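Removed from the display is one protein chain of the complex; every other protein chain stays in position.
So, chain A:
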Amino acid sequence: MTTNHTTTPGPAVLPIPAAAARIGTVAGSVVALAGTFLAWTWTDEFPGDLTVTGYPGGLQVLTLIAAALTLLLTLSGYGIRGLGWLTPGGTNSPVRLLALGTLGTTGYTIGAIAYDLGGAVNLEPGAWVSGIGALIATVAALGLPGDQPLDRTETTAWQRFRNSLGAPQAPRAKALPSWAEILIIVAAFGIGLYVFAYGIDTDYTELFIGFLITVGFAFTALHRAGLVSRLTALTAKHRNITLTAALVAAVCFPFTQQKEEYALIGANILIFGTVALGLNVVVGLAGLLDLGYVAFLGVGAYAAALVSGSTMSAIGVEFPFWAAVLTGAGASLVFGVLIGAPTLRLRGDYLAIVTLGFGEIFRLTVNNLNGNSGPDLTNGSQGIPSIPDLNFFGFDFGLKHNILGFDLGRSANYYLLMLVFTAVVVLVFRRSGESRIGRAWVAIREDETAATAMGINAFRLKLLAFALGATLAGLAGTVQAHVNYTVTPEQYQFAGSVPPNSAFLLAAVILGGMGTLSGPLVGAALLYLIPAKLQFMQDYQLFLFGIALILLMRLRPEGLVADRRKQLEFHENDQPGVPEPRQSEETGTGIAKAGA
């Protein structure tokens, strides 16, 4: 039994007999896998030490993983009992993607070694073994039949190639006992945490790029194989367990990081993600384009800094942290209402312009309140430095603590504190999104006139969304002030090199998926991690970022995590709204699943 679900397979890209193609893919991936155990270069000048024969290291590990996954999914294509669950959707397209991923990672590594060390002569045979293996696997995988039919008769090679990477949706999964489903969710989050921690841990650029290539291809492959949608279905079924598992995984994160700087990346991602989620209330749910959102983060941070007891604070009081949080959130709320009340009567573009202006006004104002151009409140461009570390009942956030045998440094402490805030924002977002108010927000976004005709007070609800979003950003700001030691006006620009700023926040929401819970968090993680890891891109950051956004709008306008409602907007033609009936193959997978 081949677990190929399409009744009429599409054309292969290369004219190779299917059986030979499958054997070739297996052989190629085995060779690529074996090659990772050999030395790839003779000197350890290339980071990661690829000189050892016997076990893989550095970038070799990535090739190993990609090759192993290719092998596994190809074997699943043979219909081997117990592997069928791997490919409920497409069978051959994930193999193709993974083979390409293997080739990409290996090819990149070979290129990087040759470039870094000055010539291909520095490569040892192991690299060639893996490279040729990956090439064979890729060529052979291109000979495998497509997973979806191509309805046009005359097609170009490019069209055939693109079609060969697509796959039909996986049929609905058979229900497992709930403990098994929960176990799967937990395992998925465990893997997710491991992959994320691995990505943050990559300590040289080459490894991070290799990581991106591998993860990108592997994730797309799993998506095509139908595993992602299976998992999404499970998480949708067990939402509270999913949230708990996500929280536990997030709590575990600092325990995986021994380096202070990486824990700090984690804390900053969390701040960025939380603020993006707050913005998602405004943009994603209520549909109000706010281009000056980072100002509310700034208001919260400045308010917290002023009452933090910093010697440079103009006020010079020291509130306990809970009071500082209330002050920060309250100040943001007030600003949110003050800005929102007059501007929310505007629609669409006008609102965007006004909020853009407000964001800049905030930055300029705190820059000018330095005693020369105005009253001395914010110390001008100096900002408010030396914000003391928090201290909860003798737990000093600035010090290293040993918890359960793990050393948690300053950043890890703040990471965990921030996580509490993130959890609060997640709860607020979820509750409000599902409530009557959330529905009203969506109604206003869709059709304000009709919403009014339903008795919805559009202005009041928009103001509520705006104020709520501002408050959430203010909350995050109070922690941010302490994490960064200092608040300066430059942190709160429209577009700067360090996220979060208004442009990046909006990008995180759009990239991740508007109106979704996990989207902005995923988007924020990517948008923070990639520039932080690829320092050489720094000068071109905004340029590359613009290109990335354009590509995203072209290829996946609904964002990485698609909202059910948005999906409909962008793919109206290919979403009938009714799950397609699946015929006899269903039982086939059922059996394969039972065998798993």
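Keep in mind that, in the parts below, contacts are C-beta pairs under 8 Å (C-beta built on N, C-alpha and C of every residue); 3 or more make two chains touch, one makes a residue touch a chain; residues count from 1.
Convention: contacts and distances are computed from a predicted model.
Matching "Heme exporter protein B", "Condensation domain-containing protein", "Response regulator" or "ABC transporter ATP-binding protein" against the UniProt entry of the left-out chain gives the name "ABC transporter ATP-binding protein". For the options A:116, A:376, A:407 or A:446, the residue in contact with the chain missing from this view is A:446.
Touching the chain that is not shown, out of A:458, A:506, A:525 or A:562: A:458 (per the contact rule at the top).
For chain A, the list of residues touching the undisplayed chain reads 436, 439-440, 442-443, 446-447, 449-458, 565-566, 568-569, 572, 575-578.
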